[in-house]
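Take this structure first; my questions come after.
Now for chain A:
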Amino acid sequence: EKTKFEFWYGNTGDIGERVQEACKKFNDSQADFEIVCTSQNGYDTTLQNTIAAYRAKKQPAITQIYDAGTLDMMLSKAFVPAKKLMADNGYKIDWDNYFPGIANYYATGSGELLSFPFNSSTAVIYYNMSAFEKAGVTGKPQTWEEVAEAAKKLKAAGYECPMAFNFDTWPLMEQFSAIHDQPIATEGNGYKGLNAELVVNKTKFIDELKFFKKMQDEKLFVVKTKQLGMDIVPAFTSQTCQIMMSSIADHGTVGKTLPEGVKWDVAMLPVFKGTERKKSLVGGASLWVMAGRPEAEYKGAAAFLNFIAQPDMVQWWSTVTGYIPVTKTGFESMKKNGFYDKAPYKGREIAIESLTLTQPTDTTRGIRLGNFTQIRKEVTSALEAIYMQNADIQSSIDQAVERSNQGLRRFEKTYAGEKLN
Partner candidate 1 sequence: MAQIDIRAVRKSYGKTQTLHGVDLIFPTGEFVVILGPSGCGKSTLLRMIAGLEEITAGEIAIGGTVVNKLEPRERGCAMVFQNYALYPHMSVADNIGYALKVSGVPKAERRRRVEETAAIVGLTDYLDRRPAALSGGQRQRVAMGRAMIREPKVFLFDEPLSNLDAKLRVSMRAEIRKLHQRLNATSVFVTHDQVEAMTLADRLVVMNKGRVEQVGQPLDIYHRPASTFVAAFIGSPAMNLIDSRVEGGAVRLGSAVIPLAPAFAGLEGRAVTVGIRPEQVRLAAPGTGLVAIADFVEELGAGRIVHAVMEGQPFAAAIGEEVRVAPGQPIAFDLPAEHLHLFDRETGRRIEIDGEPAQSRAAAATLAPALS
Partner candidate 2 sequence: MEKRSVFKSTWLPILFAAPQLLLILLFFYWPVTAVLNWAFTLEPPFGGAAEFVGLDNFKEVFNDQLYWHSVMISIIFAICGPLTAIFIGLVLALAVDRELPGSGFFRFLYILPFAVAGPAGGMAFRFILSPERGLAAMLNEIQPDLWNPAKYGSHALAFVIIIFIWKWAGYTFIFLLAGLQSVPRSLIEAAAMDGSGPIRRAIDIQVPLLAPTLFFLLVTMMTEGFVGSDTFGMVHATTRGGPNHATELMVYRIVDEAFQGLNYSGASAQSLVLIGLIMIFTFIQFRFVERRVHYK
């Protein structure tokens, strides 16, 4: 009789199906365990459901928690640290093999990994090179100024929507702040204590928003959201819009969806001219092993986590999605066998490059704020106000920051006495 254990994940659509495939590969690979993989229809709902299930003592053995839920998990005491799990079950893992720029997000201050990086990504900018050619844009813009130039040309060439953007704070606020070396919160983006406060209302983030506003007013940047009928990715893949910022994870989908013959490419997120670019933040999600399961399930969990960290699995996963390999050896081997030079995968190395560009610092290591989902939501609402309703930029963000800080204080109080290590 196989030991069954559950794995909840948030990916949907094409990537969701890939996760199922990974599970199947694992189940086929051995005879002792059976992993049951269930999509919870989104990162946020996975966190919700995990919490609800944990409270009800029905948590899965493994759950996929996105970057924003990291601190919530860390303080929960509801998980088994990655290192301990593997050690207990007799797996030897070279923890240093993980890219520090990735691992740091999920590790304690002292560098001990608490969860397993799994589907790691970062944000990049997507360009429709065919459109660029028609509009006479040459090369891939590296700065926002160049993007604006390109947008103008696209516009002049009759493209109604040169660049699409939505109110996802991940590229706009989080990634932007990191690569521009701007803090998001005090206390090293929260790494040093629960008393951190959001500060994005006093950083270049505001300048970025102003820039976007100006672009929007000139009809160069266009808002595309689900509510409006089409989000940015479909806008890009249907060639309605020619530029977008999105996760490298979409690289696979975009390649599949854009019609044959359309030339497109990705680049590191633009910076403002004169900025010394820093590394970007890792995105995506990591796998947490939940506490309170029977011993036998942990064996299976460890086996699964070990399985997907194998180089061939890493390569398969990176191939079928756009996610990046999270270990140095994985990356090296893929690079060596020419993966990144082949047609549909060309450009994906940009993500690794972006992530490893500089050594992690207080501003680029990651974000460790409680209830970060809520903070994202506050800022998103502010962005809606700014770009949909012409609200004042500074005061909207001030308000979002103030509300976020209230949430942070409540979080601090809820976990009064807890220390970050």
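Definition applied: a contact is a pair of C-beta atoms (placed from the backbone, for glycine too) under 8 Å apart; a residue touches a chain by one contact, two chains touch by 3 or more; residues count from 1.
How these were chosen: all candidates are chains of the complex that A comes from, given by their letters.
All figures in this text were calculated on a predicted structure; none of them were measured in a lab.
This complex places one of the candidates 1 or 2 in contact with chain A: number 2.
Across the complex, candidate 2 is touched by residues 44, 48, 51-52, 54-55, 72, 75-78, 225, 227-230, 371, 373-374, 377, 381-382, 384-385, 388-389, 391, 403, 406-407, 410, 413-416 of chain A.
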